[in-house]
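The complex appears here minus one protein chain, its other protein chains still in place.
Order as written gives the chain letters A and B; numbering starts at 1 within each chain.
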Amino acid sequence: MEKMINLTINNLPVTVEEGTTILQAARQLNIRIPTLCNHEDLCVAGNCRVCVVEQVGMRTLQASCATPVRENMQILTNSMQVRQARKTIIELLLSEHNADCTKCYKNGKCELQDLANEYRTGNQVYIDLVPLKHYTIDQSSPSILKDDSKCIRCQRCVRTCAELQAVSALSAAYKGSEMKISSFYERPMHEVVCTNCGQCINRCPTGALIEKNYIDEVWDAIYNPTKHVVVQTAPAVRVALGEELGFEPGARVTGKLVAALRRLGFDSVLDTDFTADLTIMEEGTELLTRLKKVLVDGDKNTALPMFTSCSPGWIKFIEHTFPELLPNLSTCKSPQQMFGALAKTWYAQKKGINPKDMVSVSIMPCTAKKFEATRPEMRDSGYQDVDYVLTTRELAIMIKQAGIEFMKLEDEDYDSFMGESTGAAVIFGATGGVMEAALRTAYEIVTGREVPFTNLNITPVRGMEGVREATIKVENVKPEWSFLEGAEVKVAVAHGLANAKQLMTAIRDGKAQYHFVEIMACPGGCLGGGGQPIPTSPAIRQKRAEAIYAEDEGLPIRKSHENPEIVQIYREFLSEPLGHRSHELLHTHYKPRKRY
Amino acid sequence: MANTEMFIRDLADKHGRRRESLMPILQEVIDARRYVDDEVMVNIAKELDLSAAEVYGTASFYSFIETEEVGHYVIRICKTIVCDMKGKDAIIEAIENTLKIKLGQTTPDKKFTFKTTNCLGWCHKGPAMLINDDVYSELTPEKAIEIIESYMHK
Partner (left out) sequence: MEATKLRRVDFVFRPDNTSIDVLRKTLKRDADDIILELIDSGLKGRGGAGFLTGLKWKLAKEAAGDIKYVICNADEGEPGTFKDREILDRVPRRVLTGMAICAHTIGAKEGFIYLRAEYKFLAHKLKAVMAEMNEEFKKLGLDFSVSLRYGSGAYVCGEETALIDSMEGRRGEPRNKPPFPVTAGYLNKPTVVNNVETFVNCCIIANIGADEYKKFGTDNSRGFKLFSVSGDCSKEGVFELELGMTLADFVEEFGDGDTKAVQVGGASGFCVPRKKFKDTIIGFEGIPTGGSMKIFNSTRSMYNVLHNYLEFFEEESCGQCTPCRVGCQQLIKGIEAVKRKEKPAGYLDELVKLAKVMKVASKCGLGQSVGNAFVSIVENFREEIVY
């Protein structure tokens, strides 16, 4: 049992476990202490000082986020001294901050603005330091916009990039009044090791790090009568969009999402789930082919374990950090890019649309997808396969702009063509989901039976543990898969690039052996993606995950290979997984990038 | 440049490849080359398994780890209060005139860089300056010129 500590906060007694911070203890009493640098996903910094409180008997104020409780402590969170200090600190932050709030992308969603409002800072007391700072805005990245003039140096982004992602594309640099958040040698973001995952955006309290937005471009396309605008929506969007539009975290809004997209004026409302299922067919077949090549043919050039390739943040990470493992990466494009390639080929053909008149938009939980869409590898339709990528947040802005009362929308279904979805595709949005979907299909291909898990739920690969492993024994296989008889297929799942790095290091050094590994760049998988609603926290991501699995269980078809549209596309267009057309449109290869 | 790669590898062999090896490595680069450039930092990052941004962020924190090119001799004159009271401005003027550069600049031949620095710990013998690691105190304009000239002929 933990030792219990007694203290008072604002004269109210409270008893908490030893090691609890003053901030946490205050929450138990329903006393809110404002914070800026503090974030549930990150280590304590204690540098913004907004959360200072008075400890009776102490000369200085204490940062409540960083100070553990002690027996008989008397804390005041709202004394005159605390209020004066807090207000001064907010005013100081504002004096260094480009407070062009009405023009700011984060207007209404800025934690500093909220505090300024709460403390009625009013007329600026201090000298405006912004004109003296020669701030720059880095717009070089197709995903992330970095505006130093909005930065309050809380270092949430630095800690995110280091602790969650093990990338450290950003660091604090210089000291004193020159201190700033910087990339290597202040190089433009598109030249450095940034994976475009956008996790820094999810945790930036102000408008210093935001997504590069393409809202106006998409409106222009919609308004243009000569353009046919198709839109696809990623699995994780449907369990998070609601948070931006009045719902509690964990609300499933698939039907309203579809209805809203139609009202916005998209010509075709389609589902990335379709190509998620297609990914399973291609990637599952690729895995089985690789296993056969290695186990039967003894092919030394085929690499195992095979890694999933759905997460563009992960792709850029491996290109930079583990280029020697690139042969292990599945050649499958991500579902977004498979969709893009098919939209301007098969879909255009079927609908009789000239692909040059088509604008392909995707709604993604992800900022790295914006970068992915611009990659030179992603033009196999003869055009840029996906023209614009909007985040969940950008879509919410469009819905608000259009005056749509989202909560009151009647549910609608996706278009009947490239809009069919299975439970297997939906769970792509959660960490472990691609693995689970692949196993559901691959196991059945090999054995002719469903995976031996109750209700198809492969629980060992689910959850929020950073790295998870599972072993599936394959028995009584079909004759053509006899080489797998009795095999124990070892799989691993990791989410968040720090966990991925740990797993990759073990694999590279021969300390861990697997057949198949799923990696998602973001904590929790796509549901915690860099384009998802802000704020994010372990509890919020848990709710979104529960919603994803509920969506899966609620769908009549839960295995990718049973998706009737998948059957149809192989019959009409692709012939077979890994066939000639698939290779042309759905697969690609990646090249090493400089590590630094 | 393979040269730099080997240089940094040797330093890592000497000081280790842990995070706490970073400062000794950076300091030895400064001793040998007077400043760290991007190539040096990338190689340090590689050896120590850090990100290049972290190396840059750490290096730029320290005033004596120069991250821009400087001359062979870095002159740092103390600008803190007592040296200021004792006439550092006259010394600065004398050195600027001798080297024909302003504070913060490097001579065209890349021999000298002239900077100010915070308290050197010679207040009782101010004004004081450092040229690389060597201290010169109780300066007068004449003495300062003499010292600089002796370095010009080195």
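Everything below uses one rule, namely that contacts are C-beta pairs under 8 Å (C-beta built on N, C-alpha and C of every residue); 3 or more make two chains touch, one makes a residue touch a chain.
What you see is a predicted model; the values in this text were computed from it and never measured.
> Any idea which chains on screen the missing one touches?
By the stated touch criterion, the chain not on view contacts A, B.
> Looking at the full complex, which residue from A:Ser177, A:Asn224 or A:Gln349 touches the chain that isn't shown here?
A:Ser177
> Can you tell me which of B:Ile8, B:Leu26 or B:Met41 touches the chain that was removed from the display?
Answering carefully, the residue with contact to the hidden chain is B:Leu26.
> Going by the contact rule already stated, which one of A:Leu29, A:Leu76 or A:Leu92 would touch the omitted chain in the full complex?
That would be A:Leu92, which touches the missing chain.
> Out of A:Ile33, A:Ala63 or A:Ile472, point to the residue that touches the absent chain in the complete complex.
Touches the omitted chain: A:Ala63.
> State which residues belonging to chain B touch the missing partner chain.
Counting over the whole complex, chain B touches the hidden chain at residues 18-24, 26-27, 30, 48, 57-58, 61-65, 79-82, 84-85, 117-126, 130, 133-135.
> Footprint of the hidden chain on chain A, which residues?
Residues 44-50, 52, 59-61, 63, 66-68, 81, 84-85, 88-89, 92-93, 95-96, 125-127, 129, 132, 152-153, 155, 172, 174-179 of chain A touch the chain that is not shown.
By definition in this document, only the chains that are shown with their structure count from here on.
> Show which residues of chain B lie in contact with chain A when the two form their complex.
Answer in residue numbers: 38, 41-42, 45-46, 50-58, 60-61, 67.
> Taking the complex as given, what residues does chain A use to touch chain B?
Per the touch definition, chain A meets chain B at residues 162, 167-175, 182-185, 192-193, 595-596.
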